[in-house]
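Note that this complex is displayed minus one protein chain, with the remaining chains in position.
Chain lettering (A, B and C) follows the sequence in which the chains are written, and residue indices restart at 1 in each chain.
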Amino acid sequence: MAGNSFGEVFRVTTWGESHGPAVGAVIDGAIPGIEITAADIQKELDRRRPGQSGVSTPREESDTVEILSGVFEGKTTGTPISLLIRNSNQHSADYDSLRDTPRPGHADFGYAEKYGIRDHRGGGRSSGRETVGRVASGAVAKKILAEYGIEVVCHTTRIGSVWADTNLSLSFDEIKENIEKNLVRCADLKAAALMEKEVDAAKTAGDSVGGIVEGLIRGVPTGIGEPVFDKLDADLAKAIMSIGAVKGFEIGDGFAAAEFTGSVFNDAFEIKDGKIQTTTNHAGGILGGISTGNLIRFRAAIKPTPSVSISQKTVNIAEMKETEISISGRHDPVIAPRFVPVGEAMAAIVILDHLMRNQALRLSKTNLNQNNQK
Amino acid sequence: MAGNSFGEVFRVTTWGESHGPAVGAVIDGAIPGIEITAADIQKELDRRRPGQSGVSTPREESDTVEILSGVFEGKTTGTPISLLIRNSNQHSADYDSLRDTPRPGHADFGYAEKYGIRDHRGGGRSSGRETVGRVASGAVAKKILAEYGIEVVCHTTRIGSVWADTNLSLSFDEIKENIEKNLVRCADLKAAALMEKEVDAAKTAGDSVGGIVEGLIRGVPTGIGEPVFDKLDADLAKAIMSIGAVKGFEIGDGFAAAEFTGSVFNDAFEIKDGKIQTTTNHAGGILGGISTGNLIRFRAAIKPTPSVSISQKTVNIAEMKETEISISGRHDPVIAPRFVPVGEAMAAIVILDHLMRNQALRLSKTNLNQNNQK
Amino acid sequence: MAGNSFGEVFRVTTWGESHGPAVGAVIDGAIPGIEITAADIQKELDRRRPGQSGVSTPREESDTVEILSGVFEGKTTGTPISLLIRNSNQHSADYDSLRDTPRPGHADFGYAEKYGIRDHRGGGRSSGRETVGRVASGAVAKKILAEYGIEVVCHTTRIGSVWADTNLSLSFDEIKENIEKNLVRCADLKAAALMEKEVDAAKTAGDSVGGIVEGLIRGVPTGIGEPVFDKLDADLAKAIMSIGAVKGFEIGDGFAAAEFTGSVFNDAFEIKDGKIQTTTNHAGGILGGISTGNLIRFRAAIKPTPSVSISQKTVNIAEMKETEISISGRHDPVIAPRFVPVGEAMAAIVILDHLMRNQALRLSKTNLNQNNQK
Partner (left out) sequence: MAGNSFGEVFRVTTWGESHGPAVGAVIDGAIPGIEITAADIQKELDRRRPGQSGVSTPREESDTVEILSGVFEGKTTGTPISLLIRNSNQHSADYDSLRDTPRPGHADFGYAEKYGIRDHRGGGRSSGRETVGRVASGAVAKKILAEYGIEVVCHTTRIGSVWADTNLSLSFDEIKENIEKNLVRCADLKAAALMEKEVDAAKTAGDSVGGIVEGLIRGVPTGIGEPVFDKLDADLAKAIMSIGAVKGFEIGDGFAAAEFTGSVFNDAFEIKDGKIQTTTNHAGGILGGISTGNLIRFRAAIKPTPSVSISQKTVNIAEMKETEISISGRHDPVIAPRFVPVGEAMAAIVILDHLMRNQALRLSKTNLNQNNQK
């Protein structure tokens, strides 16, 4: 109800403020008997961490995860998994001026209006730091999905005016590999170099740039997704739009669908390798909210970082008078590349949750046989 | 869990198949004491009904709503409102050939895979007829929202290659008025005429066209929306993406955000008429998932109608062999204009649900005073 | 949130007022492919119907169920099952005097305080007629459970001062059979005759009597129930306590547990027929909230019918002055026997819901193989 949980069967609750003692997550509904270690989670947290280069904030976040429950002798037990990541390196005093002055493009104003009280330091709960809990939980989801041959990858396809070449037709694995080779996480390595330049230019100008990220999910079996309201793409849309800075979501051809005719947009069915498949994939792997067995493909529009050092007009709420603000400090000039691990995490959570929801319908007589009593 | 309910406090459950005895909805959580009549609901159902022209299917759906519970002496009582609409004019035999043959672009294949059994007649539960329950419930939500000065309108901004002129700067009321003047529900009357021609051409060709619809919500107070996962725009995204044929969702400038710099995209705060407002509205009325008090503005991408009379490749599932299909019968050559009342309904449900969720936090000592005992 | 739904996977929503046009229920999450007919549901509704004798109200309720969706060619499809039962034989004018005068022991006062408006006719939503939707939904749950060899029965063990003999040690099947042989639904036929006399005496005095009903569930496999908060017995307690007039719930030995020592109360484990079982069943088939594979046994305390013709003190709310009330009309002098089909329905819903919830955890690689694609 208050919005800090996601998922119905595999249910993640995140908590924590940017400059509080810690951030973390509790996962309820993890499948028992899956091997999971702190290192599995740490790997994803490290991918989330801002780097040392110009494209991401130089803030030193060590982000060491501690598994507090739900894992016994290296395996999940089916009980809640509590994940704790202590905050460090907080320059809370940097934010004193923001106590009554909402930053344009930030959630500050909304929180003040909604709650009448807020932890203003570093954006508090609305900080990008909130995604630590998402990424840690997503790491568990990814580990479980891997057991079923399901994998997620996100990659940057646009930053500012630079687009990745859509004719490259890189494989899923090539994309996975390439995005770790550059700071903007673009699989088209030529475009990546141009994107980095665009980011540097924005940084120099005290400004920031937007972008687009594509997500791919392979291995999802047919029949996953719950009509009517909990369509698989509707839940993916919610999951992705719930990530800060995302302004749009598309599945398959998305907004380009408007320019197609039905006879071209429809994906024809055929039999291939003894399976029913579609000849094309305009739909993006989901029809009527249910997976078709094809690659699932979505895109997210990411706005430019709202924290810019260029001076902006705002209002002091306490004094109710207009003022100006220039946001100094450590801020990424672009969010899209940092969206990548978060988008993967949320997509993984949606897919796992829906796999388990679908499973609830598959009650069978043999399933009733329990573990010890044969 | 099984996906036929939406909303947490104002919760709508829809049911019914296209060619079953009836379709309907149950609303749990309506605010008590609100005047509502069958005519209020009928008005929206009539807007949803396909018309007589070339742009919508000639099927005669009378769609008369019956209020079965939750309203007493013309007012809501706070108990569940059950709405029943009998189906009529069913040509179920038309669909016999579809029993084992999924239509490309339709949900048929997914339902067969998921459930192993399905009512294939007219698409069964996945038919566009499922939206009757959404529109009927949305009519109740709209009526309640009107009590609080909140209003929703959707209008077509693109069909095929024709765009509405974005420089017209029509007011909210002008848009509401104009969309009832043409069959494509476009507020730009010149563009509307061209859109109608594009639709007619598709129909003549036995084909169909896609489109884009914009939604506007005025009067939403500040502070509505629940961080982190239940952001107001995330829930709007889910609500809109859950409507059949929708392939994309944007809030504010949406995908265009990628081409902006932060200093331009950020909406500066100012004081106007004694209130804190923003000078621009690139965000679309929502920041950090919480309403800013501005006009909320979103867009949905609608794919072309999948039912086309042009022959398409498909597979007979029972015999596991490839075949062709040509879908005759009554089908709209465009979905976008029919999305309009459904999109309004879903947006209204999201806003009302979040208003009530926000209210739960506003427990106060005076609120504890009950009705009779002063 | 507003309380008219029950269950998480197998989710039932009921609606309807006593003197409105109809009552009914929507079931979301029924397992697909199960045979179900209107007759299966009608059978349970007929058991719920008040009879012709002194122990139940002579009101003629025909209660014919119509299945409006979710069943195709005699089988469930996995989509919502909408059940409609029209109301008839309404003497609404009988209730005019109750518009502003809450009946002692009834929900009238609470509804007036909570909503500020209520359908006072026959108790409106708080009428015992609300259980029609429960019983109809429970009939579907029972039918599905039967596929898995699970069965529920409730039987009256006390009415007023008369107790059923606990030393009779009747079998589950004998209890099922015996309760249909008498009006108080007591499996001890000797006690039943005495109970009927006690009820008749109360009726003659213009008064009413309370009772106790026991529920038995056989065939539940081990491992069902979700710790920590959704223990199987906690959810059974909620389900049973949510039925009007129930004032207490026990599992296993219940309140008598207080007088035991641990060494006696603990059920020792043994191996029998190659299975792990317990030598006794003080626990009532549930330990730590999880089923042990034993017979599940619970009891409900049912208060005497609050509608009595003996004059009682109450208050006219509109005029805020004290008055007296004598409730004439058709009222059962005892509720316990009528609780039987309702208790069975709710218990069946809880067990089926938990079986499906448990199933969600049992995701396996082979389960991912879908229907058509081998």
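Here is the rule we use: a contact is a pair of C-beta atoms (placed from the backbone, for glycine too) under 8 Å apart; a residue touches a chain by one contact, two chains touch by 3 or more.
Everything quoted here is computed from the prediction, not taken from an experiment.
Touched by the hidden chain within the whole complex are the displayed chains A, B, C. Between the chain not shown and the residues C:153, C:283 or C:296, the one that touches is C:283. In the full complex, the hidden chain is touched by chain A at residues 1-5, 8-9, 11, 13-17, 20-24, 26, 28-29, 32-33, 66-70, 72, 75-82, 84, 112-119, 124-125, 317, 320, 370-373. With the whole complex as reference, residues 1, 8-9, 29, 31-32, 78-79, 147-148, 221-223, 227, 274-276, 293, 355-357, 359-363, 365, 367-374 of chain B touch the missing chain. Summarising the interface, chain C meets the missing chain with residues 1-6, 8-9, 14, 102, 104-111, 113-115, 125-126, 130, 158-161, 202, 205-212, 222-231, 233-235, 237-242, 244, 247-263, 265-271, 276, 278-279, 283-284, 287-293, 301-308, 310, 312-315, 317, 320-322, 336, 357-358, 360-361.
The rule we apply is simple: only the chains that are shown with their structure count from here on.
For the touching copies chain B and chain C, the fraction of interface residue numbers used by both exceeds half; the interface is of the same-residue type. Chain B has the Cα centre that lies closest to the mean of all protein Cα atoms in view. Comparing the centres of all chains, each the average of its CA atoms, the largest separation from chain C belongs to A.
Separating the centre of chain A from that of chain C, both taken as means of CA atoms, is a distance of 44 Å.
Our note on geometry: chain A versus chain B, Cα centroid distance of 26 Å, whole angstroms.
In terms of their C-alpha centroids, the spacing between chain B and chain C amounts to 38 Å.
Within chain C, contacts with two or more other chains are made by residues 1, 8-9, 29, 32, 78-79, 370-373.
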